[in-house]
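The complex appears here without one of its protein chains, the remainder shown in place.
By letter and in written order, the chains are A and B; residue numbering begins at 1 in each of them.
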Amino acid sequence: MSLLSVRDLKVHFPIKRGVLFDRTIGHVYAVDGVSLDVERGGTYGLVGESGCGKSTLGRAVLRLVDVTSGSVEFDGKDLATLKGEPLRKERSRLQMVFQDPMSSLDPRQNVESILSEGLAAHGMIGDRKARRAHIQQTLDAVGLPRGALSRYPHEFSGGQRQRIGIARALVLKPDVIIADEPVSALDVSVQAQVINLLEELQNDLGLTYLVIAHDLAVVRHISDTIGVMYLGGIVEEAPSDVLYVSPRHPYTKALMSAVPVPDPEVEDSRERVLLKGDLPSPANPPTGCRFHTRCPWRQETRCDTERPELTLVGDGHKVACHWAAEIEAGEIQPKSDAVVGATTAEVA
Amino acid sequence: MALLEVEDLAVTFQRKGTAPVHAVDGVSFTVAEGQVVGLVGESGCGKSVTSLALMGLLAKRGVKVGGKALFDGNDLLTMPGSTLRDMRGSEMAMIFQDPLSSLNPVIPIGLQVTEVLKRHRGMKGEPAEKEAADLLDRVGIPDPRRRLKEYPHQLSGGMRQRALIAMAVACRPRLLIADEPTTALDVTIQAQILELLKELVAQQGTALIMITHDLGVVAGLCDEINVMYAGRVVEGAARRPLFASPTHPYSVGLLGSIPRLDAPRGEKLKPIPGSVRDNIAWADGCAFAPRCAHRTDECLDGPPALVQTYTGHAYRCVNPVTGDEVEAVTAAATLPAPSIVDATTDSDGEA
């Protein structure tokens, strides 16, 4: 059984207006019925563009935002229904790494105090000496010098700050780490250091990851399984390699073809699906398939009336598209102006 | 002759009581009409400062600009302010990273576009409005007439960047400088914007300087690429040779750091150790030396000279990386590209 399993999770934020008393005038459907399973010791990558609800999903799993409905099974307990003290106690086992290492560290706390805060909150390692030794050990594990303890976040570079953020999560010896855009605020050369660090820590400590990112290349690199999110729902889920070689959902195809590859040979020869328009508002999502307003493969029937379920199409490969089989078989073609082929690119 | 010839451009920031900062330290490159030149590097490498210096947008106080930047034979750096102002927007234009802060929030888009037309092309009233709508239409903004009346906050990020591009190309500038134009945007929107820029260059013969940290973006767009580090160009080459045989250890390191979309799972990344803070001054040797795996004793014998090869490849390194070593770092196996349109059927046949 998987360590973390999310079932039909919904997070709807009320939109409130009013002079004296707030009235709810609508909802933002940030996460709207997501199910996923993260295996112990594995990495589940959640990818999608801004506004698709991936960060909210990560926060909902940790109960940092209120869950509207659905369940989050973690090691036999439903986190979605926990409250108060039991929830607070459970937090030590699921930790989070944030996107912006500067804003996620209290500027007035030095590293030692940042790292010991969680230990104190859970009454772990009461002895001061033992606590310090444990913190030192964690610093070593994330590759920070021991002298870092008495320093403040603003005295570190971006990459080092992210290491502090990772150390803060690690120090509680969690089972699961949810990393929300862990490298997107970092320079390219530093990104790779942090990605490698996350991988090494997973190998050494047997951590389970839920990695949330907008960069498909990063997510593919680090994950075993990838879920592609669009407007509050998962549209496709597949093992990492399978997703690249045979994406089945039109949105995945578009997303994948849009990610630039640092290789002119590939760039010049690949086909590209260009999507028209922008992401619709999650406060007023389209009916039926949420992607139908921008989908180059859109059909006259079903797409705008019926919301497709995530269905198994292959070994661990799930797609939420009514016409996945027909598209795969080549019976349905995309609108011709949506695909930019290698022919339009100049050969240098 | 090239449209823009930048020679030995140097920008030094000096504030009272602090050591001078050499943000740009002897940068040279040329841009021809219809050519796309990329300036690539990480934060603090001086790529944005370079563009601001070319546009004459740096503050006057506490900034020293040296070298030459010949635009059509005239030096942009010594030009009187009024001439430069006339050229900005008409002859050369710039697109910034954050479209929201580059647009005036309290003025409708239309007025901001017609303002440019009025200033540089003397257009007014209905013709100006029509031209503005045409411009928005050309950059792919649907329903341009209605959009003209809207304010920046009513547009999405992608639309705002399109509007900015429309303003930038309103006077058909001969040189366009794009400073991280797609960094704030989602990848699918980024693909749209890059496609638009490609079209503009192809149709209007605009010269484009593309400033970005993303090697993937330049791989598909640029003709010539200059990799910058700590204020200097450390490697410059045409697109294909640069990616096929990167020579400077920094370029090699960057390529090894990027997770490739088409790499099979399990490939380990090869990051560059340290951060851009761990530099030494160029005067003391190669600024990259402290982070360089390829470092030798000679690296600290003063700044390395720019080596030009007969193939047009240029690098600034005393111990360059050779072909075999590059392969060890970058040439991983790649997965076959997925087919979007089934190869067995003709994609042009249906709509």
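Assume a contact is a pair of C-beta atoms (placed from the backbone, for glycine too) under 8 Å apart; a residue touches a chain by one contact, two chains touch by 3 or more.
In this section, contacts and distances are computed from a predicted model.
**Q** Have a look at "Tripartite tricarboxylate transporter TctB family protein", "NADH dehydrogenase", "Peptide/nickel transport system permease protein" or "2-oxoglutarate ferredoxin oxidoreductase beta subunit" and point out the UniProt protein name belonging to the hidden chain.
**A** "Peptide/nickel transport system permease protein"
**Q** Would you mind spotting which of A:K10, A:K77 or A:H122 touches the chain that isn't drawn?
**A** Residue touching the absent chain, from the options given: A:H122.
**Q** Looking at the full complex, which residue from A:L172, A:L186, A:L243 or A:L279 touches the chain that isn't shown here?
**A** Touching the chain that is not displayed is residue A:L172.
**Q** Which of these, A:F98, A:Y230 or A:W323, touches the one chain of the complex that we don't see?
**A** A:F98
**Q** For chain A, which residues touch the unseen chain?
**A** So the residues of chain A touching the unseen chain are 59, 62, 64, 88-89, 91-92, 94-96, 98-100, 103-110, 117-118, 121-122, 147, 150-152, 154-155, 165, 168, 172.
Methods note: only the chains that are shown with their structure count from here on.
**Q** In angstrom, rounded to a whole number, how far apart do the mean CA points of chain A and chain B lie?
**A** Spacing between the chain centres: roughly 29 Å.
**Q** Which residues, counting only chain B, touch chain A once they are in their complex?
**A** Within the complex, chain B contacts chain A at residues 42-43, 142, 156-159, 186-192, 194-195, 202, 213-217, 219-220, 223, 238-240, 243, 253-265, 267-273, 275-277, 291, 334-342, 344-345, 347-351.
**Q** Hey, which residues of chain A end up touching chain B in the complex?
**A** Touching chain B: residues 49-50, 157-160, 187-193, 195-196, 199, 214-218, 220-222, 224, 240-241, 244-247, 253-275, 277-279, 329-330, 333-336, 339-341, 345-346, 348 of chain A.
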